[in-house]
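The structure that follows is given in the form of C-alpha cells.
Selected chains only, in their assembly positions.
Order of writing sets the labels: A, B and C. Residues in every chain begin at 1.
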Amino acid sequence: MASFGRLFSFSGNGFSLFNGVNESNGCPMPLTPHSSDNSLSSARALGLDFGAAETGPTNTIADVAGVSVGHHTLNEGNCRTGFTAILPHPGDLFREKLPAAVDVINGYGKSAGLIQVEELGSLETPVLLTNTFAVGTGVNALIRRAISQNSDIGRSTGTVNPVVLECNDGYLSDIQAMALREEHVVSALENASADFEQGSVGAGTGMSAFGFKGGIGTASRVLQYSGRKFTLGTLVLANFGRPGDLVLPDGRRPCPKEKGQIEERGSVIVVIATDVPLESRQLKRVAKRAGSGLARLGSFYGNGSGDIALAFSTACRLRHDEKSDFIARDILHEDKIDPLFLAVAQSTQEAVLNAMIASTAMRGRGRHKRPALRDWLLAR
Amino acid sequence: MASFGRLFSFSGNGFSLFNGVNESNGCPMPLTPHSSDNSLSSARALGLDFGAAETGPTNTIADVAGVSVGHHTLNEGNCRTGFTAILPHPGDLFREKLPAAVDVINGYGKSAGLIQVEELGSLETPVLLTNTFAVGTGVNALIRRAISQNSDIGRSTGTVNPVVLECNDGYLSDIQAMALREEHVVSALENASADFEQGSVGAGTGMSAFGFKGGIGTASRVLQYSGRKFTLGTLVLANFGRPGDLVLPDGRRPCPKEKGQIEERGSVIVVIATDVPLESRQLKRVAKRAGSGLARLGSFYGNGSGDIALAFSTACRLRHDEKSDFIARDILHEDKIDPLFLAVAQSTQEAVLNAMIASTAMRGRGRHKRPALRDWLLAR
Amino acid sequence: MASFGRLFSFSGNGFSLFNGVNESNGCPMPLTPHSSDNSLSSARALGLDFGAAETGPTNTIADVAGVSVGHHTLNEGNCRTGFTAILPHPGDLFREKLPAAVDVINGYGKSAGLIQVEELGSLETPVLLTNTFAVGTGVNALIRRAISQNSDIGRSTGTVNPVVLECNDGYLSDIQAMALREEHVVSALENASADFEQGSVGAGTGMSAFGFKGGIGTASRVLQYSGRKFTLGTLVLANFGRPGDLVLPDGRRPCPKEKGQIEERGSVIVVIATDVPLESRQLKRVAKRAGSGLARLGSFYGNGSGDIALAFSTACRLRHDEKSDFIARDILHEDKIDPLFLAVAQSTQEAVLNAMIASTAMRGRGRHKRPALRDWLLAR
C-alpha cells in the first residue's frame, strides 16, 4: 500500500490517480483524500483534477455576472424534493429576454418550454428545476409571476413561455404526493443569490446519480476573447447514471455497495450561462457539448434518462418592447467557438461531481437510501 | 336555396366551386351546392367542395375506430375557454401506448410532452387541448389520472408523459384568470364519445381564426390498402390566421368587416389519428403534411402562431409490461404513403373550415367579438 | 386582347382572378387582366394575380443587390438538362461567406452541402442547381473552382463545402447518360448575370411540374424596415406536383390532357435571397415558409419529391480571415419577421408559376412530352 500512498501524494501538483480494482467486489480501490482542504465539499477539495483551465472566482454559474440561483427544499415525511430557480439576470426576463438554445441529448423527459426556446432562440422566464410531477405547478407559478410583473401578458401582448426542467426523484421521494406548491416556486425565486448551496438542496434534494446521492452542482470556466475575460458557468441537476458506470477524471470507478434501483430512470439537466455574445444557433452548439461532459463521467445517455441542456447568453438583451426593427449585436466568430465547447465539457463533468460530492448520504421513501460519493472518496 | 343560388351565381364577385372532374378535359368542374343538409353547420353543408376523396361515415376523427373526444366548456364571466380531450383508444394509454410523432410547424407555443413523443415515438396519455395558461393544470390532471389508474407510476415503474397542446384564446377570454381547474379535465375525459360537438366548445370555446370565430373542427378520409379500408381522421383547435388571409377551396377570400386584433398571436393544433400501421418516423412525415393543409387555407405559419401537429396510429399497441424483447408489427411500405399525405392535407383544410363554420359569432372579454364564417357564407 | 376577354369571361367554367381590395369591405376584388405585357411569359403577364405586395424592379432574385444567376443548358440527343448557378454576391464566397440556412421540407433528395449549412449557418460557394445524377460533378467543379481561387484550401486552411441542389429530370432527359461535365459548371458560373432567363434553361431544361413543363422561375418582393426598402427574392427549380393537383391563385386547376408519368418522382428546390439582416436561425424560419408557398399551389410534399429550401442573407459577410473575435451585426427583431414569411410564401408560389409559364412544351427522351401551362392558359 505504501506505493499507493506515494502515488497519490505527488506533493507539488497533487494528482489523484486511479488505483486498481478491489478483487473482492470488483470495484475500484480507494484513494487517500487530500488533506489541505477543510470543506471537502467539492470535487477539487477532494483532490479530483480537472486540468489547468482557469475557473471563475467561485467556480459556480454565478461567476457569470448577473446570474443568481435560489432553492426551496421540501424534506418532510416521504418527500425529498424542491425547486431550484436560475435567474439569468436580475431584471424582468419577459421584458428583456436573452438569446438561448436547447439541446435534447435524450428526450425521455417532461420538461416544459423547450419548443419555443428552440424556435425563437430566446428565454423569457427564469429557469426552474424540479421533479417530474411538479412541472405543471412550476409552469403555473412562472405564469402567475410573469403576469404579476407584466399586466399586459395575455391581454395587449402575447403570452409567456415558462421554462421548467425536471428529473425523476421518485427513488428517494414520494413523487406521487405532488407535494410541491406554487408558493415554493416563489420561495425559490426569492432566495436567489450569487451565493447558493450545492448538493441535496432545492430540486436536487432527492436526486441520485450512479447509485450515489446526486443533486445540484455547478462549476465555471474563464475564457479569453479580444483581450478580456469572459465566463461560462454550468449548473446541473444530476440524477442519472447506472451504479458502476461512474468514471472519475483519474480513471477510478466508484460504485456503491448497495446498488438500489439499477435500471436507469433518472435524467440530468444541464444549464449553461455565458457572457460571451452568441447567436442562438451557436448556443445550441455549445449546449450540445454538455453531452460530451456527461459521457466523460461514464454516461451513454441511457434510454430512460431525460438528458437536456439549455444554454443562454447574457451578453445582449432582446427587448420585448423594442422600438427598432434591427438590433445591433456582437456575435462570436464561429472559428473561435472551441474554447466554449471545451469549457462546457469540462464544467459539466465537474458540476456533476460537485453535485455528488456536496451531497451527504440520504435515506428516503420506502427506506431507500443513497450513499455519498464523498464518503466513498474519504474512505479510500 | 335562394341564398345558395346567389352564392354560386357568379354575379357581383364571380366565385365558383368545384364539383368533380369534367370528363372532356379531366379538369375540375363547378359545383352545384349541396341542398340535402339542414344543419348548415359544416363546410360541406354550406357547399364547400373538398374533392372526390371519400370521407368516413361521420367525417370526424372518431371514424378511426376507438377514438373518442370529450369537451368541458367554461363560458362564464369573461372566460370563454375549456378543455378538449382526445382519447386515442378506450383502454389505459399508459399500459398500452400507441406509436406517435410530432411535427412542429412553428414552435411559438407552450405545449407539453412533445419532447418525449419525439424521442420515443409513442403516446401514453390522452391528448388534451386547452388555452395557453391551462397547460400546467392539464399536466397535473393527466398525471393524477394516470397515477390513479396505475399505482406503480413513479414508484416501481417510471413516470408518465402528459401531452397537453394549447392555443391562446386571450382575445375573447380572460386568460389571466387561469380559471380552468383539474376537475374540468376530468369532466372532459368523462364526456368523451365518438359523437362530439364542433365549433365553440371545449378548448375551442374562445378561439379565433382569420378574424372569424374559430374553435374545434374535424374531418376524415377513407384509404384503401391491401384490399381493405383504413381511415385517417383529423381534429383541429383552430386559432390562427390573419383577417383577410383565408382562402376557401373555391378561391373566395372571406374577411370580416371588423378585424379586431390583427397581429397574429394565435396558434393551431392538428391531431391526426389513423388505423394504418405506421412507424413513428412515418407518422412524423404524415404529421408534417398538416402544414400543407394550413397553407391551402392561406396560412404562412405566422411568427406568433404556435402550429403543432401530432399524429398517432391505433394499429398496434405498445405494451408497457411487454414480456417479449421484440414486437411483431406490420409497417406500411414507404412507397404507399402518399394517400396518407393527401388525406392529411385535405382533412386539415376541411377540419379548420368545419371549426369555423360550426361556430356562431361570439362576444367575449373587453367587448371583443368575432363574427361567424357561416354568416359570411350565408350572406353571399 | 380578345383572348384575355375569354379568359376572364366566366363562360363555361366561371373562374375569376383577384384584383386588390374592395374598399367597402376590405376584401379582395376580381381582376381585369393585365394588358400591358406583350411577352406573355410570366404569370402576371397572363393575368394571374398575386395580391398587392410590391415586387422588385425585375421581379427576380436578382432584385437583391449583388445576386446573379447563370445557366448552362444541355439540350442534345436525349438529354434535356443543365446547370444553373446562383451567385449570392460578386466576390469570393469562400473568403466572404454569408449567413444561410436550410429547411428540408421533404428529404427524398440527394442535394449536397446541406449538413454544414445547417451546422455553421453559412454558405461558402455559389449555389448550384442541376439534375440528380450531376451532383457529384457539380461538387467536383465547385471544389476545383474554390481551390483555383484560394490556394490555401485543404492545405493551410480547411476544406470547402460545395452546395449542389438537384431534381430528377429523368422523365424528359436521359439521366443515366450522366452527360453533364465540370466545364458546364464553369460555363454556368461565367454566364451569371442579374439578367437571366427563366423556364426551360439550365437546370430547368428537362424539369416537369404538375404534368406540365417545369423549369427555372423567380419572383421578388419589396419590404420596408426602418424606413428603407429591402428585398426578398426567390428562385425555384420546379419539378414537382402530380397532374391535376395544381391550383392557380384564382382557384382554377389546370391539368394536362395527357398526364404522362403520374407518380411523383419530382422535387423542387427553392433558393431565397434577402438583404434583410438575419441570423441563421431566422433564415431557417424564413426558408420553412417556402413550404407554404408550395402548398398554395396544391402540393402536399409528395413522398417522392425532394423539397428543399435554402435561404441566405447578403446583409453581412462572414470573413474567413476575420481578425476579430467578434463580429458586429444588425439582426432583425423577431417580432418583425412576418413580412418576410409572407414574401417567401408569395414569391415561391409566383416563381413556380413563372417557371411553368416561361416554359414552352417539350418533347424529350422516349418520346415523352410535357405541355406548356402557358398554352393551357391562352387556350381558355
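Rule of thumb we're sticking to: a residue touches a chain if its C-beta (ideal position, glycine included) is under 8 Å from a C-beta of that chain, and two chains touch if they have at least 3 such contacts.
As the structure is a prediction and not an experimental result, all values here were calculated from the model.
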Original post:
Given 3 chains in view, how many copies does the entire assembly contain?
Top reply: 4
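Here is the rule we go by: only the chains that are shown with their structure count from here on.
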Subject >> Longest centre-to-centre distance from subunit B, chain (CA-based) >> reply: A
**OP:** Calculate how many whole Å lie between the centre of subunit A and the centre of subunit C, each centre taken as the average of the chain's C-alpha atoms.
**Re:** 46
Original post:
How many angstrom lie between the CA centroids of subunit A and subunit B, rounded to a whole number?
Top reply: 38
Original post:
Hey, how far is the Cα centre of subunit B from the one of subunit C, in Å?
Top reply: 32
**OP:** Mark out which residues of subunit B touch at least two other chains, giving numbers and ranges.
**Re:** 106, 304
**OP:** Note which residues of subunit C are touching subunit A in the complex, please.
**Re:** 119-122, 225-226, 277, 279-281, 285, 318, 322, 324-336
Original post:
Given the complex with subunit B, which residues does subunit C contribute to the contact?
Top reply: 10, 13-16, 18, 25-30, 106, 244, 247, 249-255, 257, 259, 264, 285, 288-289, 291-296, 299-304, 334-335, 337-338, 341-342, 344-345
**OP:** Please name which positions on subunit A make contact with subunit B in the complex.
**Re:** 104, 106-116, 118-120, 132-133, 135-140, 143-144, 147, 153-155, 158-159, 161-162, 168, 170, 175-176, 178, 265, 304, 306, 308
